[in-house]
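With one protein chain removed, the remaining protein chains of the complex are shown where they sit.
Our next item is chain A:
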Amino acid sequence: MSHADATIAAGRPQDAAVRDRTRLARRRVGRLLLLTPAVVWMTLFLLAPIAMIVYVSFWTQYTFKIVPVLTTKSWVFFFSSETYLSALWTTIRLWVIVLALTLVIGYPVALYIGMFIRNKTTQTIVLVACVVPFWTSFLIRVVAWRPMLGTEGAVNLILLHLGIIKQPIEALLFTELSVVIGMTQIYVVFMVGPIAFMLSRIDPSVIEAARDLGASWWRVLRTIILPLSMPGVVVGAVFVSVMVLGEFATPAELSGRKVNMLGNIIVEQVGSLKWAFASVVGVVLTVLMAVIVALLLRLADLRREL
């Protein structure tokens, strides 16, 4: 291609070729202008703050003030404190558990919506129904779990009434379990959506072809449906991961501040004006998210599928 271009250009007067080139360049610049507002916005309000946080994490922290004298003290403190390392571990553990649960609970729902509801209108209605809980505010949704999960909450009352349990289950509220229940409920829909979308794009005749060739339903699910829905799984997993890793409200409300994720540490440190330390945790959290998202994206070739 470029060789052909060169041949054509060589056959023309020099100035014409130059004029063509400048016109092309100008057109390219014109197109890039479309990105300017977004680039400016992101630089000012995303890239600059991130750079700032990295910078501040190396400032020297005194009890009530912070001075721009570079030091690694906050970093050393983070990695030598059992409390903060355990918050890092809690974050990773909750991420793995919630991601696994949203996948296990969400995939069958997505399978039902994406594969077995073939009517597009019904499909939309069901997907909208999935996001109905989002019509209330995040905090109300989190707080609403308390009367559900408490010792005298709805779940315990129902189980007691049905005679399934003799004593109220105390582990339901203000434990890590309640945090897992709450986060799974809130984030499962972000798993269902992308998977259902990918599944609804699978050509039904591809599934028929597999059955025609002798594959049982289980085999079709394993060899055709699952691989073809992988991009949806990855996108859903990215959504859920980013949101779970950054959580602070759900663990705070549902564990009675017993379960601390990195997000809770940041809130706490900012509250007591420990900016340098909050920045360290912020950087750790950002790096953790970046690594996890990068790993997830390697699971499926999104460029090919979307």
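Details
The rule is short, and it goes like this: a residue touches a chain if its C-beta (ideal position, glycine included) is under 8 Å from a C-beta of that chain, and two chains touch if they have at least 3 such contacts; residues count from 1.
By definition in this document, contacts and distances are computed from a predicted model.
Remark: of the listed names "L-cysteine S-thiosulfotransferase subunit SoxA", "Sterol-binding protein", "ABC transporter" or "Ubiquinone biosynthesis protein UbiU", the one matching the undisplayed chain in UniProt is "ABC transporter". Considering A:Ile164, A:Leu213 or A:Ala294, the position touching the chain not shown turns out to be A:Leu213 (whole complex). Contacts to the hidden chain, counted on chain A, fall at residues 203, 205-206, 208-216, 219, 223-224, 227-228.
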